[in-house]
Each structure stands twice: as structure tokens, then as C-alpha cells.
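Since the structure comes first, as C-alpha cells, the remarks are kept for the end.
Yeah, one chain of the complex is gone here, protein chain that is, but the others are all in their spots.
Naming follows writing order (A, B and C), and every chain is counted from residue 1.
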Amino acid sequence: MLWGSRFKEKLNQTALEFSSSLPFDINLFEEDILVNKAHTEMLADVGILSQEDADKIVKGLNSIQSEFDEGKWKPETEKYEDVHSAIEARLYELIGDVAGKLHTGKSRNDQVATDLRLWIKKSVQQIILSINNFQIVLINTAEDNLDTIMPGYTHLQRAQPVSLAFHLLAYVEMLERDKERFDFVLEQVDVSTLGAGSIAGSTLPIDPEFTSWKLGFKKYFSNAMDAVSDRDFALDFLNACTIGQIHLSRLSEELILWSTSEWNFIKIGDKYSTGSSLMPQKKNPDIPELIRGKTGKVLGNYINLASVLKALPLSYNRDLQEDKEPVFDSFKTYINSLDILKEVISTIDINKERFIKELRGDFILSTDLTDWLVLQGIPFRDAHGIVGLVVKYAESAGKNFTNITLDELKKINPVFHEEAIEYLMIDESLKRKKSKGSPNPEMLQSQINNWKSMLFEFIVT
Amino acid sequence: MLWGSRFKEKLNQTALEFSSSLPFDINLFEEDILVNKAHTEMLADVGILSQEDADKIVKGLNSIQSEFDEGKWKPETEKYEDVHSAIEARLYELIGDVAGKLHTGKSRNDQVATDLRLWIKKSVQQIILSINNFQIVLINTAEDNLDTIMPGYTHLQRAQPVSLAFHLLAYVEMLERDKERFDFVLEQVDVSTLGAGSIAGSTLPIDPEFTSWKLGFKKYFSNAMDAVSDRDFALDFLNACTIGQIHLSRLSEELILWSTSEWNFIKIGDKYSTGSSLMPQKKNPDIPELIRGKTGKVLGNYINLASVLKALPLSYNRDLQEDKEPVFDSFKTYINSLDILKEVISTIDINKERFIKELRGDFILSTDLTDWLVLQGIPFRDAHGIVGLVVKYAESAGKNFTNITLDELKKINPVFHEEAIEYLMIDESLKRKKSKGSPNPEMLQSQINNWKSMLFEFIVT
Amino acid sequence: MLWGSRFKEKLNQTALEFSSSLPFDINLFEEDILVNKAHTEMLADVGILSQEDADKIVKGLNSIQSEFDEGKWKPETEKYEDVHSAIEARLYELIGDVAGKLHTGKSRNDQVATDLRLWIKKSVQQIILSINNFQIVLINTAEDNLDTIMPGYTHLQRAQPVSLAFHLLAYVEMLERDKERFDFVLEQVDVSTLGAGSIAGSTLPIDPEFTSWKLGFKKYFSNAMDAVSDRDFALDFLNACTIGQIHLSRLSEELILWSTSEWNFIKIGDKYSTGSSLMPQKKNPDIPELIRGKTGKVLGNYINLASVLKALPLSYNRDLQEDKEPVFDSFKTYINSLDILKEVISTIDINKERFIKELRGDFILSTDLTDWLVLQGIPFRDAHGIVGLVVKYAESAGKNFTNITLDELKKINPVFHEEAIEYLMIDESLKRKKSKGSPNPEMLQSQINNWKSMLFEFIVT
Partner (left out) sequence: MLWGSRFKEKLNQTALEFSSSLPFDINLFEEDILVNKAHTEMLADVGILSQEDADKIVKGLNSIQSEFDEGKWKPETEKYEDVHSAIEARLYELIGDVAGKLHTGKSRNDQVATDLRLWIKKSVQQIILSINNFQIVLINTAEDNLDTIMPGYTHLQRAQPVSLAFHLLAYVEMLERDKERFDFVLEQVDVSTLGAGSIAGSTLPIDPEFTSWKLGFKKYFSNAMDAVSDRDFALDFLNACTIGQIHLSRLSEELILWSTSEWNFIKIGDKYSTGSSLMPQKKNPDIPELIRGKTGKVLGNYINLASVLKALPLSYNRDLQEDKEPVFDSFKTYINSLDILKEVISTIDINKERFIKELRGDFILSTDLTDWLVLQGIPFRDAHGIVGLVVKYAESAGKNFTNITLDELKKINPVFHEEAIEYLMIDESLKRKKSKGSPNPEMLQSQINNWKSMLFEFIVT
């Protein structure tokens, strides 16, 4: 027991179970051991602890980690308040009374903050790697589909022709921003809070700089009270997971749409689909549906912690224990979604010719025709109006852009001539795009080359 | 496997684990068995199943329930998609091929909705009982504190004297509304959806009325598509838990404040407090802090499901699997909070004389003095202004309502006479309250009596 | 100024503007006047006010209402804290010092709660009427489309044939639950809080029962402290708006999908569509998109107030001022969405033959075929497997349910005979549905008749 000599009654068992964080802070086991070791070494370094005592403690902590890894020892949930108490209790069992020196000048308040920071640091690095791998799959799929013409949608209405490559590269951009956001989180989390004590440091000459360096942090806290009260880094992490998961939900929505009978654009592999217990013909895009659905949870986790922090007076309050579950859950949900959606993408079967036939003659080239009129010197707004009339006429005459005649066009406006008809051919439309950032296949190929060298570099370094 | 004959490849193992709901829908085990039994009996009743087959299936299902209860069989998470698949698979093992008839005219879509409705129905009833017990503790504590005068706060500033009884009875009112809200949820959830099939009922003559009656529901669905798409009842449940938990958070906040050195009004029992690993003198109100903190989670669960449902096309989508975790988690969090906070309340040590001394002479009686002026015929707004001047004068003269003299009052306004001084005595102030719903001790006693007969009646019926 | 005689300095102008609620609580103008009048009449009734004074005040209040209605007087935002102060100030201007008697035994704390309750009561009644009108449009459209066969979707994959009538009636069910939820809100909100004062009623013999009755409330508060602290009714209102708006978002999502080139099922009228500033051919389903998007706002409003209430100590705190904007905004967003989506629905152009041709031969009848096998005595799970093999065979042979031959079926399983082929005809499929709540057209017609008599009755009463 870490406390209690001033108490007359023990904590009620129901209360212990209601309040114990061990069922989830067991996730911080490894980090807690690391922090304990760094702290012990610091105590020896500044002379509070003898080197001999320090060695005993470190050895004991190493044994606990081994026992835990090998499944020989696992703390009982109903016995301990948290992972810190469990480890200290075990240390007593292994090395006796010298274990009582471990906690010198240290509080659970600064330790748990440091543990969580270490854990998020590690997790962010894993996430960035997973994002990178996801981008690589998207880029490879994009490269295979530079000429897969599809309608670009606004308002889910066909707007202008694009390629599947262009569409997928939009997601590569989003994922790149996600990495930048996690880089920012990394910067925020990379601060050691060990040495802040409960709230105000210590009268002992403990050295936060030493432990920060030992634990591999970039810097350490400046104000002990802030150090134990602050969970901004966790909220930033939850925001980054939320935006990341939203991106996956947008892609999932599109995979679901593209898999419908109506779109008939892709087929998701059997390995990533499920059937129906009642309807024998069904094949369902469960993975994208679940990823879309799990966005609710990741967003809920953000609200959870934000609500906890709102109006919380300084410094540590027990409410802060509620930071861990949302962080662990959003991490797991998001990284699993990334990893499995990457697999789904890499196995989809794309119906490359699905749209090209249907788009021949489609009004989707109206903007290009408008641009052509502009090049003939017609003010844009007038050109827009003229093409609107062409569409209206064609619809009422049951015609489209393949079978409308030059004569018909001239009747609407005499400015039309032969060249206009060329502008109505879908197959060449992407090559006509001139502006940067457009789906011009040459430009996309060059972007893909850039991405490849960047992402490859990332992996080898 | 419930499906798959049309598939060429099996579901990938990672995909199975990502998508399996078994780790949490195992909570619905009992309900799933009940639903299966009712369905089987219905199939026999309408003649789709022979009575013999039905008996075998029901017997098999009973065995599975027993095995499960006795811990002899537990479905492996990594093997099944969900609790339904696990039970059907086990049924095959126990009774052979006749198990294949169980699923006739039934889909997981209608079954899971019915399971969840049964589960929420049961849970709501437990919650209402816990609320009731909480109210009883509050009422008993209130009855002991009819004369415990304390400041009533607005803006956390002392406003007017009230009693602790009055303050606690405000919470009894809130809890009563919580019961009404859960009653509404009960009404919404008490609808059987069994027989809706995947989406559109069946060409077989299945009978939803029979199963609804067997399962003890009040009524059954009218539209099969709505039946499998609808999770309104779950969102209503999460709303009720959120508002309920908010009430507990408000009370927790007050317990935390009242336990501070500054307030020094109550002491929370040692059994429900913890100490500090670093600071030996500390005793912390952990339980109220955790309840306050867990409000974030309960609110997050509401957002979770609301976000899942937003813009979801009909009918069943796999996203709906995400309904269960928030429902189970909010239930557990809320009912545990209710039960433990009730215990905390019943063991607090109240410093009954804490405020009465301090309030003698306090300006907290200003409103009463204003009312007295009104009774002398002064328009209220003027009376308010006069008392404001009295306060201003007293503050600058370093006086208060016990030592201000009649002469001083008369200098501010000649209307003051002897009787005014009586109005400044705190001890009698509550008895002067005349309006209904006020902290007049006689009125409160009568309310307490009413509550007692109501709540007692609830328990015996 | 309603207060201030004890203050040495006036409220800073920036602070006044930051804190003023007048820009939004002006919405409560009418309710505030009503409350003031009822309070005045009560004061006269219990003898605190002379009848003469009361008459003057009521007359003054009536004038203020007229001035306001006719646009002759409008309180300046930068001058008053809130609508109550503005009205009292105007009353002084109109009737002189007797105005100072209005506020006797009344606080802004109880008044604003009563105002808001009156406002929500009125608004809920308007909402219920709008829902009713929406249902009528859906039912009429359903009746026109009893035979409009379309695929019923699960996982957005074609699952079983249904009719558009059946699909729309699912929404009628949702809307009916919305009315039940608003009925519950109505019950919760229908409680007068006038007479609670700031926190603890009054030493004056004011009569909350009288004012409650005058204002048309069903009952009045029991505990004054609860009365001024409680905003549960507002949160319940926001929950009801959220669930209601989610329903509209689901329908909007479907209208958007059905309007795509891919679905080509409906056309939204020109009156409710917009074009593109750049692309002349575009016609966009803006209204459903906006309704879908505005769901975020309505959900955000719920979170807003829930966060405000979390851990708020009793009784009134200024934070509660933040209750009004979310309530007003969710009301406006939701009722406008209801009213305009109703218009959109009533003007859509439905492509009734869109699906029937495509579904002839489609595997969407697999479940019916499975049911047929069950009727031949095959256990369901085996039947499911057999039909799965039929689908697999047909897909690989490039066949469908119209051109697969009986011989081919028999090769897969000898149980097939002539009758099976009949089960593969889509046109008769709905009529084969036997179970209650299914899309059997006769059952739907009968439901429609019931709805009509119910909803019509609602309107005339």
C-alpha cells in the first residue's frame, strides 16, 4: 500500500474496484518500469541513493519486467489501485525493504504523466509508419490507374472527368497532412514531467534533466504544477486520431458506394467481405463500414477527455485517470483501421472500363466546352449561359455530346465551329488539362515519382 | 459458418478479428438464447418446424446456457464473428444437423436488435431500482438535516440561507425526473423486432406477434425495414444515462467542494477516500472525482452512437455493430456511479454547526430585509436599493447584520423600526419562508413524508 | 438597473457586451411579458399589491408588447443585460415608480427558467405539427408507389426486393417515434418555476400555484433550488431535435444517392436544386446536402449544453445563460429542415420503372428461393448453402435467375422442381411475403389507411 498510515479504515473493496485503473493502465507497464529505473539511477547520481541500493532496485525492476513478459507474474486487478502500486508491491516481494526507497521524491502524479507521454510517443511513431505504408499502397494503385477515367463528383453529381489516380492521390495528400499533425503531437508529447512530484517538485536535490535525458525526451517541464495538471498532449493526440479516422471514413464511404450494384466500379476481395446469415447471394463491404462506424468512437473519445478537462481546477484531480481509456482506444481503433484498409485497397478489383463508355457524350464535358468558348473571346459568364442552353436543348431533344451536330450547336450560338466538337471527346479530356494540380496524366506521373522518392526515403531512414 | 458457400476465399483472420463483435456482444448471451428459443417455439407453432425438431433445438439451447453459466464452454473470440455464430456452431456440435433449422426465417439483423432491446429493458429496470435506493439515502440524510442551516449559493456566492435538507431534496427531484426519462426509454425499447428478417420479413408464415408475446414485449414492429435500421431506443438510453450522470457529477462537485479545508462542511469516510503516494497527510475524495470525470465518457458514448447514425442509409449497415460498446459502457458506468455514490453519501460526516455561527450577522439575509421593507409599503425596487445601501454602509463601517444598530439603519432610511432587527436573525430565517417549494422546515418534513410513502411503495410493488 | 446600489463602480462596457444575453433572449420577449403579467396578477391576488397598482403594471406591460410588435420600441443591445432588464426599464419610462413593484418576490433566476419553459412548450407544439405534415406527404407518396419495386439494401448492397412505399413508411415510423419523444419533452417542460425566487422562495406569501395556472402550466415546481438549477428539459429538447435531425439526415443521404447518375431513381425538382457557378450542366441536391450537414450543428448544440451542465454546482450559475442559443438554434434548424424537406419530397420525380427491369433475374431473390427450399423440408442452413452454390454457379456461367434452367438447378441439387422457377419472378415477389411488417402491398395499403385516419384526426383536433 502506497499510503494509509493516517487512515482508520481501509478503502472499501467496491470502492477499490470502482476506482482502480489497473485494468487499463497495465498498458503502461513497460513505461512504468522504464520510468522507475531512470528515477532510481538519478537518485544514485545525485547521491540520495547509494549505488548499491540503486543496483538492487534496478535489478528487481528488470526481473519484474521479465516475469511479466514471460507471463509468470500478472498483478491482480482486485488487489491494486494501479500499475504503480502493483509494481512497487512486487518489488518489495522480490528485493525486500530497499524497495521502499524507490519512491523517494517521486509521486504517482508526475510518474503517470511521464508514463503516458512515453506511451504516446511510441504510439505516434507506429502510426506514422502505418500512414506511410498506406500512402505507398495508394500510390501504387494510382500509378496503375492513371488512365482509368471516372467522373469527378461534386454534390455526388458527375462534375468533370478525372482519373482514379487523381482521386486516390487526393487521399495521399490528406494522409501527408495527418503525418504533419502527428509530428506536431510528437513535439508536444516529447517533454519529461518526471521530477514534478505531486505538484511542487521537492526539497530533495532531484534532477529532472537527468531523467529526461535517460528516458530520451527532448526537454523537461518548466513548472511542476502545470506538469501534473496538463493533458493537452493527450487531447492533441485524440484530435489527430479523429481527423485521421475521418479521412479513412471518407475513403470507406467511397469504397462502399463504388461497390454498389449501381456504381459497379470496384469489387472488394472475398477475404475482406462477409456474407449474410439469411441471404445467400450477399457480399458486404464490412471493413469499410466498420471503419466508417468506428469514427463515432474516435470522436467520442475526444469529447470524453475534453469534457473531463473543462473547468478542472489545478493541479492533479482523480478525474485525470479518465485520460487513459480514450487514448488507448483511439490508438488501437485508428491504427487497426489504417492497417486493414490498406490491405483492402491492395486487393480491390477495379472495373477500369466502367465509366469511359458511359461518359462518351455525357454533359460532364460542359466546363471544357465553356473554356473553349472563353478562348473564342466570349466572357465566361456568357459562355456558361450558352453551354447551359446547349445542355437544355440536348436534354429535350434526347441527344448528348456525341450525337449533337455542329448545326444544332450553331443554332444555339453561331460562334461554334469544328474545333468545338473535338472538345466533346472524353478520351482526350484529361490531357487537355493545363493547370497545376489538375488530373493531367503527365503531371500525375511526375507527382507519383516525387511521392515514391519521398516515401521510400522515409522507410530506409 | 453462417454464410460463405458463394465465396471463393475465406475471411482473412485479421479481418475477422477487426470485425468480430464477440468480445462485447457476449454480453447478450442470455438474450440471444432466449430469442432463439422463442423463435424456435414460434416455428413449431406455425408448423414450419416439427414439434420434435423444436424440442431438440430448445433442449440444445438450454444446454448451451447451462454450459456457459457453469463455465464449461466459452466461445473463442478469434473463431467467431459474433455471439449468434458461436451459439449456432455450438448447437451443431451438441444436436447435429437439426441445428440448421434454427435460423429459418430469421436474420442476425432482426435478432441482434431484439437481443439488444431485451438487454436494455432489463438494464433500465435495474437502473430505476438503483435510482430509487439513492433517493432513499438522500431523503434519510435530508430528514436528519432539516435544521442544518447552510448558505444557499447562486454563482457560488452565498445567496440566501437554506438547509442541507432542502439542498439534498433538490437532488431527489432530479433523480425523480431521471426515473421518468428511463420510463420513457422503457416504453421505446419495449418493442419486439424479431420476425423482421434481414429487411423485409419473410415469404414463410412466421409470426412476430407470437415471439413478441413469448419474450414479454409490449408490442412488435410495424415495418421490417425500420425494425432493423432503428437504434433510436439506444440513443434515448444513452441520453438518459448522460443526464443521469450529469446529475451525479453536480452532486460530486459539491461533495468535493464541501470536503475542502475551505468549506470544511463534510468529511467523506475513510472507506471511500484514498491517500497520496507522496504526501502522508492527504485524504482525497476520489469517488466523487471519478464520478465527475466519468461524465465525459458517458457523454462521449452518446456522441459516438449519434455520429454513427447520422446520414446512415437504410437499412442495416455494419456500422450499427458500434451501438453495443457505448450502451454497455454507459450502463456500467452510470449504475456503478449511482450505487457507490449512494454509499458515500450514507457515510459522510456532516459538520452541522459549520455555517450557523458564521452566518449570524451575514448579509445573506438581505433579501429577507428587502421583503420586510416591501411589507412596509416600499416598492420592491426601492427596497432593494435601500438594502444595497445598508450593505455598502455596513461594509465600509466594518459592521454586519448583528451589530448594526437601529439608529444606523434609520439614518439610511427612516422606515426602519424594531421589527426589522428581528428579520436579521438567521436562526429563525427558514421558518419565515412562506411560499411553497421553499426551505421552510415544516414544508420539507411534509415533502419527506410524501417521498417516503412513494418510494417505499415502489419497493414493495 | 436591477441592482447596483452596493457597487462602487459600474459594469465595464466591454463586460456588459460580453455578458449581455439580450441579442438572443429577445426571443423570449413575449414569454417575459406573459410571466410579468401573471406575476403581477398573483401579487394582487394575495394582497401584496393593490389592484390599482396591478392594473397599472399590466396595462404598461400590454403597451410594451404592442410597441414591440409594431416595431415602435426595440431595446438597445448595448444598454441592457437582458430582456428582463430592458422590459423593466421601459416599464419605468411608461408608468413611473410603480414599475418598481413588479419585481416583488421574483428573481431573474425563476423568471428566465419559466420564460424558456413557455417558449419550448410553444415550439414543441409547432414541431409536432410539422412532423405530422411531413408524415402526410410521405404517406401520400407511399400510396402512389405501392408497386414501385426497388431493391431493399443492407450494407448498401441489394438484399431483397421491397417497394418504395415500404421504404418511405419506415420513415413514417421514425417520425412517429419523434412525436412520442417530443411528447415526453412536453411533459417535462410543462412545469412552472415561477415563485422559486433566486433559490429559496420568499418570506412573502407569493403563490406559485396561481401563476402556474395563469400561465397554463400543468404543474409547478416542488423545490425552489432545483427549479432555478434545472435545465434537464432543455437537454431533453436538444436530444429530441438531434434524433429528429438524424432521421432527416438518413433520408437526405438516400435522396442524394437516388439522385446520382448511378442510381438514377429520382429527380429533385428545379425549385429545390442549384447549379454550379463553373459547370453549366450541373444540378445539385443542395437541400438534402444541407440538411445532412446541419445535423452536425444540432448534435453540437446537445454537447454544448451537456458540457455546460456537467459538474455545475447548485443553484443558478451564469453558465446557464448558455442554454438559450443552442435551444433556439436547434429548434430553427430542425423545424426548417422538416418543412423544406417535406416540400422537396412532394416534388420529386420518381423513375418508377428504374429497377424492375434490372431486377428481373437478379440474385436478389435468393432468400425467397431459400425459403422455398425450406418449404420442401430442407433445413434452413443447408438451403442457404444450396442457394449460395446456385449463385456461385450462375456467376461463373454468366447466367442469372431468368435464364438459369431447371436442369442446371437440378444438377446443383435434385430437390429443385418447376415451382422453384416461379419463385424467381420478381414481379410477384412482394405479394409472396406473408409475415406482418413485410412489404406485402395489401398489408401496406392497410397501414396507410390506418395512418391516414390517425394523422387526419390529429389535424382536426
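The definition used in the following text is that contacts are C-beta pairs under 8 Å (C-beta built on N, C-alpha and C of every residue); 3 or more make two chains touch, one makes a residue touch a chain.
The model shown is predicted, which means the values in this text are computed figures rather than measured ones.
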Handout entry: Chains in view touching the one left out
Key = A, B, C
Practice task
Pick out which of A:Ile26, A:Ile246, A:Ile350 or A:Leu455 touches the chain that's been left out of the picture.
Solution key: A:Ile246
Completion exercise
Touch with the missing chain holds, among B:Leu116, B:Ile364, B:Ile378 or B:Met443, for B:Ile364
Practice task
Have a look at C:Lys37, C:Lys56 or C:His84 and name the one touching the chain we're not showing.
Solution key: C:His84
Handout entry: Residue of A:Ala306, A:Leu409 or A:Leu424 in touch with the missing chain, whole complex considered
Key = A:Ala306
Handout entry: Sole contact to the chain not displayed, among A:Asp230, A:Asp286, A:Glu325 or A:Asp362
Key = A:Asp230
Handout entry: Residue numbers in subunit A that touch the chain omitted from display
Key = 2-6, 48, 88, 97-105, 109, 152-156, 159-162, 166-167, 169-174, 177, 180-181, 184, 187-188, 195-209, 220-230, 232, 235-236, 239, 242-243, 246, 249-250, 252-254, 257, 292, 295-296, 299, 302-303, 306-307, 309-318, 367-368, 371-372, 374-375, 379-382, 384-389, 391-392, 395, 432-440, 447
Handout entry: Absent-chain interface as seen on subunit C, which is shown
Key = 2-12, 14-15, 18-19, 81, 84-85, 103, 106-109, 197-198, 269-284, 286-287, 289-290, 292-297, 299-308, 317-322, 325-326, 336, 339-340, 343
Fill in the blank from the handout: Contacts from subunit B to the absent chain lie at residues 151, 154-160, 256-257, 259-263, 275-286, 289, 303, 306-307, 310-311, 363-364, 366-367, 370, 384-385, 387-388, 390-391
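As a convention for this text, only the chains that are shown with their structure count from here on.
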Exercise for the section: Specify, for the interface formed by the sequence copies subunit A and subunit C, whether it is same or different in terms of residue numbers shared by both sides, with half as the dividing line. Expected result: same
Exercise for the section: Mind naming the chain pair that shares the most C-beta pairs in contact? Expected result: B-C
Handout entry: Centroid spacing, where centroids are CA-atom means, of subunit A and subunit C in whole angstrom
Key = 34
Completion exercise
Between the Cα centroids of subunit B and subunit C the separation in whole angstrom comes to 24
Fill in the blank from the handout: Shared-interface residues of subunit B (touching two or more other chains) are 2-6, 103, 109, 197-198, 292, 295-296, 299, 302-303, 306-307, 317-318
